[in-house]
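Of the protein chains in this complex, all but one are displayed in their positions.
Moving on, here comes chain A:
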Amino acid sequence: MRPTVKGRIAVFHPQGFLDGNNAPSFLTIDDIKATESLNIDMLLVSLKKVIFFNKNGLDVFIRLLDSIRSHKHIAVGLCDYDSAKFITINKFYGSNLTFSLFRTEKIAELFVPTNKNDSKTVLLYNEDASQRSAMAIELFDYGHNPVIAQSKKEFEEKKQNPDLYYAIIEETYLGLFGQKIATRVTGNAIIYTIANFLDAEITNTFNIAYHNNSLNVGFRLFIFDAYKVVSMNVHALNFFTKLASSAAEYNASICFVGLTFEKTPQSFKNDLEDAGIMFFDQMEDILKNKDLLQELGGSSASASKQVRTLTKALINELPGFIDATVSTIAMMTNAQAVKESMNIQTLEIKNAAHQYASSIGFYGDLDGMIILIFPKDIAKKACSLLIGEDSEDEEAILDSLAEFVNIIGGRAKALLGEKKNRVDITLPRTYADVNSLMEMAQNKKGVQVNLRFEGSNFIFFLTR
């Protein structure tokens, strides 16, 4: 069994009965290897479709989760259970719970970085005050707005108004968590929260793949929320200077906010400044200063002054990328998309108001970005296999569009792999408003291919 990957979470979905006899059959060696190679921040086992489980059965999955957690520093756990299952799990593992428990997958998603800029208001309660605080801190660090109920009574009262909250978090537990640096998106800036003493361990806890993803999909401002940092050593200093050099290639800015130098040598600050890192006292100094934000690249994702040009190697792969797109559409709809025209140009979109867009980047031996722009009704049709029922829910359509481009990205990666070009793909990004895509892509030259599908046109754009 392979896990399903959504954003930065991978989830196993076993069905039926799970005991010590059958559980090892769910995970072949290939499945384990494939899971270990995933670029994710959280690995979960969903119990939604499991009607019976015993400890021996769960242990098989928990062993895999524990092993992956210990060498990849990601959060692991179980999700999608009801109250009865929650009680049973606690009975099985008691105080030895090393993994996390998320009542739903939707709750788990709040505890990982995304590239969406959407702060969610959630109601939170846990009998254990330390768990309550730990969850609140994590949620806050990931950019959400937790409303913490201090007592069961208060929680039950607040729960009466579920419409006020994106999610109600109960029967949830954070195991060995928070090993990765929390990440959130504000506008077009990425904020990393760092704390305590920073040493060589930062190379493990900082999610460099996510950072590279963000650079490749057009983020240009990275802020380290360093209010809680006590001090750092030379290993951490080296890490940040290297990060600053790689950011410079993308014309990206790195800032530290709230870092004090009482216990950190002042010379470190000079070294970091020499590497291009800027220091601010308050987060508001950046986020509320529009001119500064513009200068640093955080007002839009278009701040890159160096326009990266298409390369011959990339253009050589164009037929493969188009084929990956067309064949994915054929797979999902049983209808053919036909190429109508192709030009090297900047992105040109007609009727922008009635379109959805999505993008996925790739980097490695080759780097670039595939952008797809669909009329809204065509986007719905293209994703109908993933959405299922006729949905008008914009978030569901955009989520499916992200899954759709993820498949295309996966196919493009496989295609390049066949030619010995190793690449990684970024998280897909979707745009309900195509204008925000244009801010990022308007100056980029690329190959625009106009395709026709089900009587309407859509755009494939390959750029760097």
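We adopt the following convention: a contact is a pair of C-beta atoms (placed from the backbone, for glycine too) under 8 Å apart; a residue touches a chain by one contact, two chains touch by 3 or more; residues count from 1.
Just so it is clear, contacts and distances are computed from a predicted model.
A chain of this complex does not appear here, and its UniProt-recorded name among "ABC transporter permease", "Hydroxyneurosporene synthase (CrtC)", "Histidine kinase" or "Nitrous oxide reductase accessory protein NosL" is "Histidine kinase". From the set A:406, A:430, A:448 or A:463, the residue in touch with the chain omitted from the display is A:406, counting the whole complex. The chain not displayed touches chain A at residues 1-2, 4-6, 11, 13-26, 28, 46, 48-49, 51-52, 54, 56-57, 331-332, 334, 384-386, 388, 403, 406-407, 410-411.
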